[in-house]
Every structure is written in structure tokens, then in C-alpha cells.
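All protein chains of the complex are present and in place, except for one that has been dropped.
Up next is subunit A:
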Amino acid sequence: MLTKLGVLGSAMAFALTTTTPVFAGTAEVIHWWTTGGEAAALKILVEAYEKTGNTWKDNPVAGGEAARMVARTRILGGDPPTSMQWQVGAPLMALAEEGQLNDIDAAAKDWDKLLPKVIADNAKFEGKYVTAPMSIHGHNWLWGNQAVLDDVGIAMPKTWDELIASADKIRAKGYIPLALGGQSWQEIFVFESILIDVGGRDFLTKVTYDLDDAALRSPEMLKAFQTFAKVRDLVDPGSPSRDWNITGGMLISGKAAYMIMGDWLKGEFVAANKVPGKDIACEVFPAGGKTLVFGTDAFAMTAVKDPAAREAQLALATTIMDPVVQKEFSLRKGSIPPRLDVDKTGFDACAQIAMGEAAEGHLFLVPDNVTDATGIGALVDQMTTFLHSNMTPEEGMTAMADAVAATR
């Protein structure tokens, strides 16, 4: 027995040494994937990466903010990790402009063809890829508890007018129309979907990307605030400051009919044995808005000089973009793969809708990753202040436009 194991061991050792490239390196990676589904997804990436002969040195930090703070501090201290989880767009460019990132073009020859344009554009600095995108999460999803909808006798609404019109029927049956966790990061998903509803993708761009003063004071904006004011009556008194997962529980248990939240909410459905797309209906909202607001999970490559570390970075980039890794990862994480050529089999109905939207070019990068953080932050502050006050839509619109103007 022992000799057999010994033979097997030496055979494996031989196999490993022969497949190991010359520049086997170690990638120290800072990330914030620590919970159940996230860790299972990460395992796919780590195993695939170690098969390339490189070593994955895990450095998990719970919580995105904390992880980014650790990474930033390490960079400032001159001891950057090999790679770190970092969003594409403005946060990435801020790092690149400081000269803190390496390009990975050697591993990214055909990425322009594989990735949606919006992701490719935002993953590059001065025309060169500095990050490898792992997964996408959509934000403006409307979820509906199918049992509740059936009991009330309504279908999923397509627009905000339809949603608000159905509220009375829902309330008459004793349900809460909209489950909302009253924290600004959750409320902004609602507000963004209203902006799409009143003015489409162009209007959303003008307001959240350009922070355009004329758009912020336009009739469309007033209409958006009028609709947003009605959200105050769609929610229950316990809404302010409630966490998203507790709020999700209200939808799953059938206390509430609808919820607007990113697709990570699917993890809660699965944990409660509910099938997304069947027990919990899903819809990119408003339907026909041709806009899926999304955020990415990507791995930025720091400006390490050591050749072995450089090779480790390139191998990591190649592994991340491997079609099998992309698919298996997203299946476990509940996200969708950034690569457009991954086949849809095995994904749930909602993920398939999202993949269709991505293929149609409907992706819209979350404003946090595009717009100046102080400007969009002022908008978010006024959005949440309005929702939790008795301000009229006119007052709310002016207050928001003024606050955004002050940040210029």
C-alpha cells in the first residue's frame, strides 16, 4: 500500500514538474469573497489557477470596503499584493493614473472580441488592459413573489405606472407592495430604475454620469421625483435602515409582493429552496428599458516588477478569462460571466435573461464606477434624504441639483 502511494506520489510529482512553466510564481490576491456561495465560486478559480503551476496565496478580507482599504494601504506602503479584487471604471483608473497597475495585454489579445464593449473600455487604461473581469451582477431587477402575485391576481408589472397601480390590490389582500431596505445603497436601485422609466438610458446617462444640471432640473426629473415620492407609500413602516437580506426575507416569505435589488438576492432564494424565475419571478425593470445597470467583480494587477510575479499575473488573467472557469464561477456565485460566448445551459432563467441583455448591448456600468464619487455621493445623499422626508417633488429636485452643483 505504502509503496503504491509512493509510486503514485512520485508520478504526480513528475507530472507536476513537467507541466510547470519556467516562471512559476505566486499570486497573492486580496479579495472579499468570504461567504458560502462566494467561497465556493472562488474555489473554482483557485483550483484552475493552481493547475497552471502557479501558487495562489489567499488573502481574504471580509467586506469590500475593508478589503479595498487594506489593498490601498499596502500599495501606499510600497508592498502591493500581486492582484486584488477591484471594480472596473473610475476606481481602477484612479489607481492606474498613480502608476500603480501593470498592463496584462500579453494575456488579453482577443479580449476586445470576447467582452462587452462597456467592460472592455472600462478595464483598459490608455488602451491596455489592467484588470481581468470575473463576473457581473445586475442591479435593477424587479423580483416578485409568484404566490403573492397569483393570490392578488396580477402579473409582473412592466413599468412604474403599472407597479404603482397594482399597489392597492396588493394592500387589499394584506401584503406589503414593495419590500425596501431603507439604506441609500439599496434605495438608489429603485431611483435608477425610475430614471430609466421616465427618460430611458440617455436620461440615466445625463443624470448619473454627467450630473448634468439641465437634466437634474428637467421636467423628466420632476416626474421621476413624483414617482419616487409614491414609493414612500409602497413600503412598510419598518423599512428605514433595514438590511437587504432581512428585507429579502419579506419577499421570500410572502409578506411583500415586490422587491428591487441586485441579483445577489438569488442566493437567498436558493437558501430558502425557491427557484428564481419560477417561485420568484424576475424582470429587468422597467421592462423594455434596454438598460441593465451592472457592477463587476474584477482583479486588478498591481505594478509589481519581479518577472515571476509578472508571469503569475498573466497566468491569473488567462485563468480568470477561461470560458470554463467563467461559467463554473458564475453558476456558484449567482452572477453572469462577462465573456459573451459562454453557453447559457445550466444557468437559471433570470441569469439567462441577464445574459441576453448583455449580448444585446444593454449593459450600463454602475454610476459609482464612472462618476466622480463626491458628485454622485451628493446625489445619493439627497435621494435618500428626500425619500425619508415630507419634501415635495419640486423641493427634492431643487435640493438634489443644488447639492450636486456644490461639488463641482
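Criterion: a residue touches a chain if its C-beta (ideal position, glycine included) is under 8 Å from a C-beta of that chain, and two chains touch if they have at least 3 such contacts; residues count from 1.
Basically, contacts and distances are computed from a predicted model.
Q: For the chain omitted from this view, which of "Rod shape-determining protein MreD", "Succinate dehydrogenase", "ABC transporter permease" or "Ion-translocating oxidoreductase complex subunit D" is its UniProt protein name?
A: "ABC transporter permease"
Q: Would you mind spotting which of A:M69, A:A147 or A:A214 touches the chain that isn't drawn?
A: In the complete complex, the chain left out is touched by residue A:M69.
Q: Considering the whole complex, which of A:V61, A:L234 or A:L387 touches the chain not shown?
A: A:L387
Q: Which listed residue (A:V88, A:A298 or A:A378) would be found touching the missing chain in the intact complex?
A: Here the residue in touch with the unshown chain is A:A378.
Q: In the complete complex, the non-displayed chain touches which residues of subunit A?
A: Touch set of subunit A with respect to the missing chain: 65, 69, 72, 76, 91, 94-95, 98, 182-184, 236-241, 373-374, 377-378, 381-382, 384-389, 399, 402-403, 406-407.
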